[in-house]
Each structure stands twice: as structure tokens, then as C-alpha cells.
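Heads up, one of the protein chains got dropped from this complex, but the rest are sitting where they should.
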Amino acid sequence: MALPSMASAPRRRPLPASLVWGAGIFAFVLFIAVAGPFLAPFDYDQMNILKRMQAPSAVHWFGTDEFGRDVFSRVLYGARLSIAMGIGATMISLAIGVPLGLIAGYYRGWPEEAIMRGVDVLISIPPIMLGLLILAVTTPSVWKSALAVGVIYVPIMVRLTRSVCLEVMGEEFVEAAKARGERGWYILFSEILPNAWPPIIVETALRVTFAIMLGAALSFLGLGVQPPASDWGLMIAEARPFIHQAPWIAVAPGIALVITVIAINLLGDGLREILDPRMKRDRL
Amino acid sequence: MSEAILDVKNLTVAYEGGGRSSRALNDISFRIERGKVLGIVGESGSGKSTAAMAVLGLLPGGAKPSGQVLFKGQDIYAKSPEERRALRGREISIVFQDPFTSLNPSIQVGRQIAEPLILHKGMEEKAALQEAENLLREVGITDPARTAKAYPHQLSGGMKQRALIATALACDPELMILDEPTTALDVTIEAQILDLLEALRVKRNLSMMFISHNLGVIARLADEVCVLYAGDVVEYGPKETVLGPGHRHPYTKGLLASLPKLTDRRDRLFPIPGRLPDLSQTIPGCIFEARCPFACKGCGQPQPLQAVGADHVSRCWRSLELADVPWRADDAEGGVAAHSTREHQPGGEMLLEARDVVKRFTVVSGLPALKFDASGGGFPLRYEPVSLRAVDRVTLSIRQGETVGLVGESGCGKSTFGRCLIRLIEPQGGEVLLRGEDILSASPGRHRALMQEAQIIFQNPDSSLNPRKTVREILARPIRLFGIAEGAEVDRKVDELLDMVRLSPRYASRYPHQMSGGEKQRVGIARALASKPKFIVCDEAVSALDVSVQASILNLLADLRDELNVAYLFISHDLSVISHIADRICVMYRGGIVELGPTERILQPPYHPYTEALLSAVPFIEKGARQRERIRLAGSVTGSTEQIVGCRFQDRCPRKLGGICETVTPPARSSAEGHEILCHIPLEELSGYESVLEPLERRA
């Protein structure tokens, strides 16, 4: 069958609930990530030894940590680095992966061989290992862990883009363009890409969630964000010694992380529903 | 009246979903008597497959059936689901359309056939497997033991369908449902399967419910025919009446008039205009009114089925009045009706000459081509890449304004050859001269210029238009690319093109998904015409369309050819379509031409044994057409990976002479100017064969 779903794409239907909710919550989280410092009731590293490890209250919504800092404010601040790492890493994998995938899919022959074999090697590295490898040899920092996570997902983007590209290239309208003697770039950008982006966008949403979680895991291991700056992963790591006395210090950023990931997953599902209902979820 | 195996009374099925309800079947009734075959005929959307599922009790979740389905006098919907299940496969069995997906890919074929025997008859596994082999033998499989142990992917389409028929036969059912059992198969394989079903029917006194869109196939097997349109029975009666001159309903008239026929090569077909009504809406009057050329005042009333003869009913109040009025409908589809007045005169100057075109595809290469073989001695590893000779030294020339039909079974290389001619596929050898200039060796710039003159129309209307572009964008691109017009002029050209393919200018702003299959195909044709080509490859251009739509596209293509003096290479697996439109026919087998000549000559002896076999495989409905002798080909086409020695067709040829066919390339024998047959059998003997068709009337 020839792209039946895409044929029905522009039809006007009510937006799926998952899209509305996902986009709404994610927009809220994004807003917090940008405006966090202005919204926060306290400064994120304002210590107060007298107020150590206070339980959540009307003043300190999420309680205070071991230095008496306001956990709620820190969660708001942490959003920025967590989200930035997730989106940044995904953008890196998009920026490298999509062009490579298009080249491999469209030009075939030796470029495809070279790209796909490289991808095979990269994909045979367990996801966290590349991050560990890069961060092991240099001083950790946010942009490095974003880069590491981004590079990990390049092979997945290349494979997806290539397979979508090959699928669209099998369509007769691409043959028609070739029969007109159209140049490669025209076919690639005007005929193939407009039909290839829906699954890529859906995959991108999924990648952002994985990148956020992986980035947080690296920070948690001390290989990402360095104190005094903080993201949700590092906050949980720092709270670990006190989880029995003051569980809220660890739980609050964790829940923020989970809600963000669920929101992006919802957004991805909604996008898939309106863009490309055929695509399977759960592709890694 | 004899005993009814199946008696369906007032069956209505509606699909619920998304808050909408859509009727698939509307109060239909039919009965099948013991040992009889009921043919159910209809185009896509007629509800014929829903009828099959309703009889089996296997309607999908959202479907709501009402009415009665009496099997041997008992309503199957009054039974419990468990009782219905016990009926399936034991007393009612089914063969589906697509043999490629109907067998479980991970279970051996024999086990799948044995399954109902073990389930319903309580047979031991070993005995059941033995019985499965017997069944495979009965359905004409030559090596049942090996086939039973094979997995589905190891069998050809025809063999899979035989295995599925064997499964359906396993428990000796009372009723067998056949849902388009030959639609996915090549015409020669279709003929084999129809022969098999005919023989089984007699041998086992089977009752069958035979569903098909193909009137010819229905005509081969059915005793009675039920014509479905948009979920309604519109005509129902004995085969000879409904598919013969006695048919009464306008829709049946339309269907028969749209059909290209081998024996009656009229210049024009008479298609059914318009499209299927929206089945989620209630239609107050006659369901066919909107598309019926005979519609008049009284048609606004609901139409009951009325008796128009012995055992013959029709859902049209004017049935008898219109008995002798032939179907004449205009083929305008949402646009201007136009009709070429120019006479078709093929054979101007030489336009395109292809010489010795060769295309090989590498099938196996790299590591998978490494073969481990310790038996032969020496180093046990060997590198054996395999390449398929899709097109093997084909030479063909086409004149201006001429239509050359290219026919052959799937896998014979016809599409590949067509694409080589416009360099969509780069051949490895040979030359393709367009007005004397070689396309294959042309510089990139020159190649682009030549592409303006040679275009292509594709098979699949859903795939041939970019779903993200409007019709205007689609058509404007070639106009600009080839510098045919600029600025505001482009829009005028687009309208002109739409007019040419009989679509109104308002189609310009539509997206592909807002159009029907026939309309999309018209846009595809307009796009090919945009660059004002002189040569167009039509690759199965009407194969994906319903009969009524197919007819209007064929008419359009014929008109355009006459108006614009373009030449077509018309590729199709359907000889009736080819012979309707083509001036000359080229018959291809395993990558090479076996016969080439004017259409009239191809359809009559002397012809190549392969042509003869193709002709006798075509199922006919025309009265007067008869296939005097049925030639059947065993097996199916296999791609050739090695250099072909001798005749291409010798592996399946029913008239094979012997050793000479295997070793010596057959000579081209010519019966008349421009007619060549590549065969070792002398022309006199070939001429002596009895004609498959009755002698043809000359084209009017």
C-alpha cells in the first residue's frame, strides 16, 4: 500500500487527547526551564543551616535539603539543565543522523556502505558506554554529556531516516520525478523529505525522553553536570545519603523528571497519531 | 426446488466505528443448493467479502449483523460461538484471496492442512499428515511429500493457493467459500486453479459460494450469479441470463459494457461514470441512480427486487422497459465530456528503437554468496554471486502514434524493459534510440532534454502522486522544468492539462487523498503529458482500477493518443486490455520477446505456443467466444539466472519438440510483414493449430 496514512494526513479531525495533554505539560515544563530562576521563591544555592532537611511545608513546598536550600526552587532550576541536555543531545543526533540517513538511502552504493557499516559499529556500543568512555577521559561537563548522548543516538536516526527514505523512494511519484530528469537535490528535498519527516519527528520525541533519562543517569553518576550547578539527576545523587531522613529531597526532582518524560511520550504518541498512524511505537 | 445448503435471508451488516455507522450489506438474500455454485460479483466496496465473513460467522468486532444465515436449515447466528466454530473448517470452509499472507509463515504446510483433520475429526497427527499429503496430491501437487514438509515461503503463489484449497477440502465440507481465489495470481496460474476447482466440484459434488470482481472468472464456474452494488443485490439469476444478453439491471449493463473483450475490439468502451455512494449516508431512492444514464423521475423511490424472468430478479423498476436499450454513458468524470474525432492511424515515422537491451539484477552478492561445499573436493568455500537476467537482449521499435502492447506473466521483465526505455533503470547493454539519438549514452544535459519526449504513467494511483502536493503543484513542476511556460501562463497550462484528461479546473487545488482512484490516475496521465512527450510508457496503467473506471481510463488514453499523436508502450498482464488498445503486441517470456506482431495476428494462429497458452488461460464471458482447446502451462515463471541456451519457453512448453528446443536458439519465423515468432516449430504447423478464439471480426 502506498502511504495511505499520509494521504489522509491533512484531513481535519479533533486533535488526539494525548497530543493536547502532552504538549500542554511539556510547554509548561519548557516554560519552567526558561523562566525557572524568576519563578523560584528562593535562590537555588542559598544555604540556611538552621533550616536543614525540613519536611515540605507552605513555605518550602518540597521541603529543604541538607544545606537548608529550598528543594522546590532547586527543582525549578534543575529543569533547565535536564531539558537542555535532552533537547541538545537529540538535536545533535538529528543534525548528524538525518543527513547521513538521507545520503545513505538516496545515493546507495559506497556512501551507503560506508555510513551503514559505521552505524553498525556505533550501535554495537551499549548506550551508556560511549558516554562513560568520553567522560572517563575528560573532565565532565554538561555539553560533553549532551554530545555523548547525542552521538549514541546518531545510528538510530541514520537507520530510521534511511529506511523511511528507501520506503518513500519506492513510491511511483519519486520515479516520476526521475523520469522528468530531476536533479538529486530536488528529489531529496522536494519529493522525499516532506514525506519522510513525520516518522522522524515522532522518533525525535521519543529520543528526547531517552536523552533526558540517560543524561540524568550520567549526572547521577557524577559524569555530567558538576556542582554547584545542578540538574535533576545530580540532585537525586546528592540527596542519596539522606533518603531515609529526608526522602523528599530525592523524590521531588525524580517526580519532575518522570512527569516530563511522560509528557513528551504523550506528545510523541499524539504526533504519531496525526502524522503517521502506521508507525510502531517502541522502536529503539 | 432442491435442498438449500445455504439460505441467506435479509442479511444486513453495518460497521460501527468512530461514532459512525456504515452499511456494508443491506438486506441481501441468496441461496445455494447442494452441488451448485453461486457467483457473487461486485466491484470494490460492494460488500462481497463481508458476505463471506458473515456466512462464516467471522465478522470483525465492530460489525453488527442482522437477518438470518441458514446453513442446512439452521440459523448459524442462533448457535453459540462454540457451535459456530465447530462448523468452520468442517462443514463450511473458505479460500482467501491472497495465498501469500493466508498461510502461517512459521508452520510447515502439511501441518497447516492437517490441522482441521486433527481438530474436527480427531485424527492422530501421523494419520492426519498422511491425509494432508493425499489432499495435496488431489489438488495437483506433483511432489506432495516434499511440499508437505516445506514452509510457505518456499512455495510459489500457485502452489500456496493449492495448499489452501487442500486445507479447505480437508474435512470434506458441505460448502466452500472462495473469496477472489485467483485475483492475486497470474493468468496462467489462475487458469490452473479454475480447472482444479471445476474438477473438484464435479468429483466431490461441492457447493460453492464464489466471490470475484472478474466476470470472466465467475462465468467459468457459477451456475447462478448475484450482482452486488454498494451492499445491495441489484440482480440475481441464472448465469446464462445475468452474464448473457438476458441481463436487466443498468449496473450489470454498465459492467459488461466496460469490459474490454478479446473477441470484440471496439474502439471505445462504455464505462460507468461517477463513483460509489457514501455508505454512511442513507440513500432514499435507487442506490445506483446517481451513476445511471437511464435515471428518470421514478428512480427517487426505493427500488424493490422485482421478478424479470424465471428465477431472475432485478432491482430496477425499468428493467423490462430497458431490456433492449444498450448501455451508453459518457466518460466525463466531474468534468467536460470530450471525444476525439480523429481517426487513429498508427505507423508514422520511426520514433523509438531499442536494440539488444540487457538488464541484470544482482540478487545474491557479498558474504551470503559464499557457499560451503565440501563434496566437490578442493577448497570448500566458493563465491557464487547470483544475478537475474531481467531483460535479455530485447530489440523493439515503435513508430509515432503507435501503441505497442507488452504482455507477459509477472516476472517476465516487462516493467524493467519499459523503464529501461526511458532510462529510469540503467541497462547494462544495448542502445535505445529516440529519433536516432541514443538515450543511454546521452550526456546528463541532453538526457534531461530527451526525458521531455519520453514519459511514463504508473500502475498505482495511490503511490504515483506525492501526497504532500496539490494537483496544481504536481502539474506545474514539469511545465516549469521543461520551460514550457512561465509565470501566470503556468496556471493556464495546468487548466489545459486537466481539461485534456477530462477533469474540471477545480481539481487543481486538491490533494491526492481528496480524489478517487480514477481521478488520481487522470492526474498521473496529465503529469506525463505536461512535457508534451511523443512517447509514453504505460506500466500497468489500468490494472489497479475497477472495471468501470478502467474503461474510462482506456478510452481517455486512446483519445489522447489520437489527439496528440503520442506513441505508447502499453505494459499489462491482461491480454484483453492489451488487445483492446494496442496496434501491435509483443509477448515476453523470461526476459525476452517470443512473439511480436500486429494485434490481429497475435490473436490468431500461427502463434507462439506461449501466446497460445496465454490466450487459452484468459477467462471469457462473451457469448460466442469459446476456447476450443484448453492449453495449460504447468508450474510458474522462474527467473533466469544463467545464460539461456535454446528456447526461453522450453521448460514449460506444451508443444516442446525435444532436444533442439533445449540447445538451439529458435529462429524468428515470419508469417507476414512485421510478425515474428521465435519457435522451432515450422510455420505451417503453427498455422495448423486450432484457434483459441473464434475468428475475429475486423475492427470497425
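All chains are identified by letter, namely A and B, in their written order; residue positions are counted from 1 within each chain.
We adopt the following convention: contacts are C-beta pairs under 8 Å (C-beta built on N, C-alpha and C of every residue); 3 or more make two chains touch, one makes a residue touch a chain.
Here is the rule we use: contacts and distances are computed from a predicted model.
Q: For the chain that's not shown, choose its UniProt protein name out of "ABC transporter", "Cytochrome bc1 complex cytochrome c subunit", "Pyruvate dehydrogenase E1 component subunit beta" or "Iron-sulfur cluster assembly ATPase protein SufC".
A: From the choices "ABC transporter", "Cytochrome bc1 complex cytochrome c subunit", "Pyruvate dehydrogenase E1 component subunit beta" or "Iron-sulfur cluster assembly ATPase protein SufC", the unshown chain carries the UniProt name "ABC transporter".
Q: Quick one: which of A:Leu19, A:Ile87, A:Ile103 or A:Met213 touches the chain that's been left out?
A: Spelled out, the listed residue whose C-beta touches the missing chain is A:Met213.
Q: In the complete assembly, which of B:Ala78, B:Ile107, B:Ala127 or B:Ala449 touches the absent chain?
A: Looking across B:Ala78, B:Ile107, B:Ala127 or B:Ala449, the contact with the absent chain belongs to B:Ile107.
Q: Hey, which of B:Met159, B:Cys299, B:Leu396 or B:Leu421 is the one touching the hidden chain?
A: For the chain that is not drawn, the touching residue is B:Met159.
Q: Among B:Pro116, B:Gly254, B:Pro427 or B:Pro533, which residue is in touch with the absent chain?
A: Spelled out, the listed residue whose C-beta touches the missing chain is B:Pro116.
Q: For subunit A, which positions touch the chain that isn't shown here?
A: 120-121, 124-129, 132-138, 209, 213-214, 216-217, 220-223, 233, 236-237, 239-240, 243-244, 247, 250-251, 254, 257-258, 261-262, 265, 280-282, 284
Q: If the hidden chain were put back, which residues of subunit B would touch it?
A: Missing-chain contacts on subunit B: residues 56, 58, 85-90, 93-94, 96, 98, 101-107, 115-116, 119-120, 141-143, 146-147, 150-151, 153-156, 159, 164, 167, 366-372, 635-636, 638.
To be clear about the criterion, only the chains that are shown with their structure count from here on.
Q: As a quick test, compute the distance in whole Å between the mean CA positions of subunit A and subunit B.
A: 48
Q: What part of subunit B is in contact with subunit A in the complex they form?
A: 419, 422, 424, 447-448, 451-452, 454-456, 458-460, 462-468, 477-478, 481-482, 511-513, 524, 527-528, 531
Q: For a test of understanding, state which residues of subunit A touch subunit B in their complex under the given definition.
A: Against subunit B, the touching part of subunit A is residues 1-4, 6-11, 171-173, 175-176, 178-182, 191, 194-195.
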